[in-house]
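This part shows chain A:
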Amino acid sequence: MTHARLVLANLGRHKRRTVLTILGVALALFLFASLRTVVTTIAATAEYGGARRLVVTNATGIVFPLPMAYANRIQALSGVHAVSWASWFGGRYGDNKRFFAQFAVDPESYLALYPEISLPEDQKEAFFQERSSAIVGRRLLEVFGWRLGQDVTIQGTIFPGDWTFTIRGVYTPTDQVINDDMLIFRSDYLDERLGRPGITGWYVVEIDDADQAAAVSKAIDDLFRNSSAPTKTGTEQAFNASFATMWGNVELLMGTIGMAVVFAILMVSANAMMMSARDRTGEVAVLKTIGFSDRTLFGLVMAEAGIIAFTGAVLGLGSATWLYRATNFNAMGFLPGFQVTPRTLVLGGGVALLLMLASGLAPAIRAARLPVVQALRRVE
Partner candidate 1 sequence: MALVEIRDVHKSFQRDAQRIDVFADLTLDVAQGSFLALMGPSGSGKSTLLNLIAGLDRPTSGTVRVADAEVSRMKSGALASWRARHLGFVFQQLNLLPVLTAAQNVELPLLLTRLSKAERAERVGVALGVVGLLDRMDHYPRQLSGGQEQRTAIARAIVADPTLVLLDEPTGQLDAKSSQEVLTLLQRLNDEFGKTVIIVTHDAHAAERAKTALHLDKGVLVEAEGVAR
Partner candidate 2 sequence: MKIPLIYNVRSVLQRPLSTALTALGVGLVVAVFIGMLALANGFRAALARTGSPDNALVLRRGADSELSSGVDRQTASLLAASPHVAIGANGRPMLSPEVYVLIPLPRPDDTTAVANVVVRGISEQAWDVRANVTVVEGRRPQSGRSEICVGRNLVSRFAHTGLGETLRFGSRDWTVVCHFAAGGSAFESEIWGENEQFMPVFRGEVFQVVSFRLRDPAGFDEAKRALEADQRLTVDVHRETDFYAAQSAILGSILEILAMLITSIMAIGAVFGAVNTMYAAVASRGPEIAVLLTLGFHPRSVLASFLAESAIIALAGGVLGCLLALPINGVVTSTTNWASFSEVAFSFRVTPRLLLAGVIFAVVMGVVGGFFPARRAARLPVVQALR
């Protein structure tokens, strides 16, 4: 009879209790992993950004537009390789329950700046040719059941009225920096309907050399500092990072809940181990009488706690990882790229270790120290 057999026999003595405790640990670690992934996903979006792309917005606030005339002046600066521009549209589609980004761009220059927006050449050409066309992210086809060539109508909020676009392209992002659920249409279509006001939302600038980012940003901002629309320029990554903070102190919230979850499951597993300890007393005495050492008894109990903790961990962490990957989860568009990171898995393992120690230590010490005589008296 090996030690492993003894441990398993003990666990099997109260199968239901063991199963319920393992499932409880699994649920807790599933939750733990999910909560942490919210934090890591938001933090990851703060890292996105092409190394050689800068974003130019109105310094007064990103809700204010910039003049179109800036394009040429930015292009003329040294270190600037290419310039494009875009405007946020922010309309409502259908019952508005599913948020997705919509914006108007200068087609050729924008797609050139964003090779990560990948779509077949013929679709690209159609987008370049047709003024009222749009390209949409692949996920939108799944979400709304759209097809290539279909018309979609969006209600404008910033720009009032009904706006109809024909889907001429479906893009696939080649990098996580690009969401897979955006609708991109043409700025000349927007301009025409608004009566050509000569403004745009923001500029995207590609620079020759990534090390030049700070210098070129300053140059752009200096250029327009004293005009009616001063600019604020920074790397695309800095721009994305500022959005990540808009959620508020998510890390604190998720962290607090995570701690509560871990504590709650600790209560459950400690309780289970304690109940097992009571049942085990007689057996411990018998084993010691046979000749098993105190050390061994300690190890057996810890092993029992460990099996429960780590089986639950594997189940919980594993199902979280699998679930989010299999469903390509992105929280209705709010949390793109929601995947459990390796670091989260390691932390989860740490939690399991903590559970094992916290729930197993006291019973293990007790079993090791149990005087045989006392235990045998309890057996009958």
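Selection rule: all candidates are chains of the complex that A comes from, given by their letters.
Note that in this section contacts are C-beta pairs under 8 Å (C-beta built on N, C-alpha and C of every residue); 3 or more make two chains touch, one makes a residue touch a chain; residues count from 1.
Everything numeric here is computed off the predicted structure, so don't read it as measured data.
Enquirer: Any copy counts here: identify which of 1 or 2 touches chain A within this complex.
Expert: So the chain touching chain A in this assembly is 2.
Enquirer: Quick check on the complex: what are the chain A residues that touch candidate 2?
Expert: 16-17, 20-21, 23-24, 27-28, 30-31, 35, 59-64, 90, 92, 99, 155-158, 160-161, 230, 238, 241-242, 245-249, 253, 256-257, 260-261, 263-265, 267-268, 270-272, 274-275
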